[in-house]
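Note that one protein chain is taken out, while the other chains of the complex remain in position.
Read from first to last, the chains carry the letters A and B; within each, the first residue is number 1.
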Amino acid sequence: MGLFADYALALDERRFDEWTELFCEQCHYEVQSRENWELGLPAALIYCDSRGMVQDRVTVLKDTLTYPYLHIRHLITNIRIHGETAGAYRVSASYLVLHSTEEGETKIYSTGKYEDEIVLTESGPRFRKKIVIADTSAIDNLLAVPL
Amino acid sequence: MGLFADYALALDERRFDEWTELFCEQCHYEVQSRENWELGLPAALIYCDSRGMVQDRVTVLKDTLTYPYLHIRHLITNIRIHGETAGAYRVSASYLVLHSTEEGETKIYSTGKYEDEIVLTESGPRFRKKIVIADTSAIDNLLAVPL
Partner (left out) sequence: MGLFADYALALDERRFDEWTELFCEQCHYEVQSRENWELGLPAALIYCDSRGMVQDRVTVLKDTLTYPYLHIRHLITNIRIHGETAGAYRVSASYLVLHSTEEGETKIYSTGKYEDEIVLTESGPRFRKKIVIADTSAIDNLLAVPL
């Protein structure tokens, strides 16, 4: 599904405005640890309940750029449509995010699962909901770039 | 192909009964090292020639849970249909299995290739044959969870 490739590329190439555009106005974006998710705990590492909040998050990245310069790569696989809920497709996928440093080393940053709701709009498919469930619990540099 | 995503998710979320259901009654599931496979040697790390044997294998996992608690993630890509053999599709795919520890570290556990035969049944596509050919030869904790 092209939406996931667009999502990955927009983040990897720091086109944060385009990344934001992949969400509905009324949306929900959340990053959870897998422990909390399996226990049904509400605590989230990132929590946005509108596109405005999603935008704020990446505006900080563009303006301050406090994170160390490095390359990011999202690999998204196992995309699976599970059914429909209130006009949206429920879709899951697995992800792997890799960070490459200026020294040339590539390391695993995070792996986990997306649990999404996708709606078809006039501008194309958009995320109405995106829950990132991270298997990797030790996440350094404060989740600077969204997963 | 949804079958591979279902296979990955069932293992990653420890829904072993659902995982077992993805195999035909009459099936063949085998894990080989790539060395042995390339040399045509018969020795397998795991060998099951019926769904009953596949079930036995994961029943042990559910009942004893001797493996250290951790998160597993399968990333399956490069899915390719190569043709048909006796009513089944011959399909290959590449996999990467990641383990994340409670300490928060994510490590590569195994990478390799699947060589499968898939049949379309009334309940959906099912594996009649699945050969896992593991590039990674140093596999610790005794292959507790299937690849």
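Points worth noting:
Rule of thumb we're sticking to: contacts are C-beta pairs under 8 Å (C-beta built on N, C-alpha and C of every residue); 3 or more make two chains touch, one makes a residue touch a chain.
Since we're looking at a predicted model, the values are computed, not measured.
For the chain left out of this panel, the touching residue among B:Q26, B:T59 or B:N78 is B:N78.
Screening A:C24, A:M53 or A:L98 for touch with the missing chain picks out A:L98.
Listed here are the chain A residues that touch the chain not shown: 2, 4-6, 8-9, 12, 71, 73-77, 96, 98, 100, 102-108. Seen across the whole complex, the unshown chain contacts chain B at 34, 75, 77-81, 92, 94, 96, 108, 110-113, 135-139.
Heads up, the rule we're going with is that only the chains that are shown with their structure count from here on.
Measuring from the averaged C-alpha position of chain A to that of chain B gives a distance of 27 Å.
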